[in-house]
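One protein chain omitted, others in place.
Just so it is clear, A and B label the chains in written order, and each chain counts residues from 1 on its own.
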Amino acid sequence: MNYFRNIWEAISSIAQGMAVTLRQFFTKPETVQYPEVDVLNPRMPGYSGHLKPVSERFRGFLTVDTTVCISCNQCAHVCPVDCILVESEKGPKTTVNSLRPDGKESPKTRYPVQFDIHLGRCMYCGLCTEVCPTGCIHFTREFRGAAGEYHKLIHHFISPEEAERVRKLAAEEAAKPKPEKPVATKVEAEKE
Amino acid sequence: MSPLQTDIWTLNMGPQHPSTHGVIRFVLKTDGEIIADADPDVGFLHRGLEKIAELVPYPSFMPYTDRLDYLAAINMNWAWALSIERLAGIEVPPRAEHLRVITAELNRIASHLISVGALASDMGAFTPFVHALRDRERINDLFEELCGARLTFNYCRIGGVSLDAPPGWFDRVRGFLDYYEPMIDVFNRLITDNKIFVERLRRVAPVSAEMAIAYGLVGPNLRGSGVKFDLRKDEPYGIYPQLEFEVPVGRGYRDGVLGSCFDRYMVRIEELRQSIRIIRQCLDRIPEGEIQAKVPKVLRPAKGEVYCRTEAPRGEVGFYVISNGEKTPARVKIRTGSWSAMSIIRELSKGWMIADLVAIIGSLDVIAPEVDR
Partner (left out) sequence: MKELLDQLIALAVEKVPLLGQAPDWVFYLLWMLVAGAALLVYASLIAGITSWVERRIAGRMQARIGPNRVGPRGFFQWIADGLKSLFKEDVTPANADKPLFRLAPYLVFTGMFGAWAVLPYSARLYAADLNVGILYVMAITSLVVIGILMGGWASGNKWGLFGALRSSAQIVSYEVPAGLAIATAVALSGSLSLQEMVRAQAGPLGILGWNIFKSPFALVAFFVYFIAAVAEGNRTPFDLPEAESELVAGYNTEYSGMRFVFFFFAEWANLFLIGAVSTTLFLGGWQGPLANPDTWWGVMIGAGWFFLKACFFVFVLIWIRWTLPRLRVDQLMAMCWKYLVPIAFVCLIGTMLWMSVFGDRAFFGLVAVGP
């Protein structure tokens, strides 16, 4: 009797499984046709399934707003893979507002002259964005970043000219006996 | 009458082999199709995580724990966070505890989906694997909304979690559970009930309870042998003591042998249902409040040591941490489930066929990064 039970079980279970695949065959595929469908667009035109576009909190490439950066170096310290390099010069004292919704003020005395992020090393863990007091280092939703050469993965956020300008400013500042407010506003104006 | 003698072949299986689940290598000695010896050769994915842990500050090691088992990153995050919290005596706010349980159980579902799907694909049925991935994709979407990553979440923090749930997230989790719960039955109809699949597994490579304990098997592999041991019940952490759930154990499903590959598989399928049950309870009772305890910016736990173990999808994951009072640990030892599962394969595969070895590896749910660390 086991013999016939085996045959029956085999036939019925195979039929069950085939019913499942047949039903899937007649349902719509779930695939997002990626390059055609804009996954950064919240509505994802051209796609009608249930999959979601790239979310608001998506951890894509890091970017830095160097005007808000106060060169505290906390991001470089917390980075587990040492992919952030910040060098700064002492400059005129000002304050900056945080990019986070709370907009908290922080004093700024140091100006970054070099801010490099090695995206080839970065593991997108987000620890740097959490410790940043001003929110100047934050994630973008951009994820397309194939580079032909390895060194192109190192993103330089401060141009050599800008670095030169800050250095000059810092030298002037060092030469001066006492910093004055107008210098700071001038710096802000130039940055605008 | 003596059986027909054939030459013993030495056969190299892996590290590039479709069913070794990552870079694992076996040196097989086979007599025809029958395995005389399977010598596991590990270390292809060794990254020196224990040494790295000594070099980076406590919070900065968190993203490395993602890579410890990339299929269950949050369970690994949690284990590390819990170890350091015990070491430094940090209280975690209740909302963070609930978020941890919800995400960890979602992650358990995702990990078990890969596990059962990969076993089916090892058995030659590729469609169940894709169907499992189809459902896992929804979990990945939920995680992406919550913490911005789809695989290496880095979500837990020492003393809490990194981000609160975005508006409407809990409803979407509920929606997923409502969608997924019936899908387990569909998946069962597709592959679990399949006669060929059952016959391939139900009597293959049974592990007795004594043998499982002797080899230090943990998690679903241990429970598959009929040992009712689950750290969430037996050594509770987090808010698990307040939650109701059962611990499924192997019991010779489908007239099979206790502790066979099919038992281990069925334990995982049953755990999917239990995880859903746990998440539903947490969603119903999650309190408002802080998600992060007050933790000093530079964490220097007092001198001492701790061994803290938690129940990850691949069984017990434990961190043994020694602190010197510095901002980096003095020594970290990681204990993972796949390692002990790997050690039993040699003993287990003797006398079975090459096709069964694939089933054994698949049912033990060995993944390479956990073995090599």
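The criterion applied here is as follows: contacts are C-beta pairs under 8 Å (C-beta built on N, C-alpha and C of every residue); 3 or more make two chains touch, one makes a residue touch a chain.
Computed from a prediction, not measured in an experiment: that's the story for all the values here.
Under the touch definition stated at the start, the shown chains contacted by the missing one in the entire complex are A, B. Only one of B:Val130, B:Leu151, B:Ala214 or B:Val298 touches the absent chain when the whole complex is considered: B:Val130. Of the candidate positions B:Glu199, B:Glu235 or B:Glu305, contact with the hidden chain is made by B:Glu199. Contact with the chain not shown here comes from a single listed residue; of B:Asp66, B:Asp122 or B:Glu316, that residue is B:Asp122. When you scan B:His17, B:Lys233, B:Arg273 or B:Arg346 for touch with the missing chain, the hit is B:His17.
Counting over the whole complex, chain A has residues 6-7, 14, 17-18, 20-22, 24-27, 29-31, 33 touching the chain that is not drawn.
Residues of chain B in contact with the chain left out of this view: 9, 11, 17-19, 33, 120-127, 130-131, 134, 190-191, 194, 196-197, 199-200, 353-356, 358.
One rule holds for everything that comes next: only the chains that are shown with their structure count from here on.
Remark: chain B residues 56-57, 59-64, 66, 127, 131, 134, 137-138, 141, 144-149, 152, 154, 162-163, 166, 186, 189-191, 193-196, 198, 297 touch chain A in the complex.
Within the complex, the chain A residues that touch chain B are 6, 9-10, 13-14, 16-17, 19-21, 24, 30, 50-52, 54-59, 78-80, 123-127, 130-131, 139.
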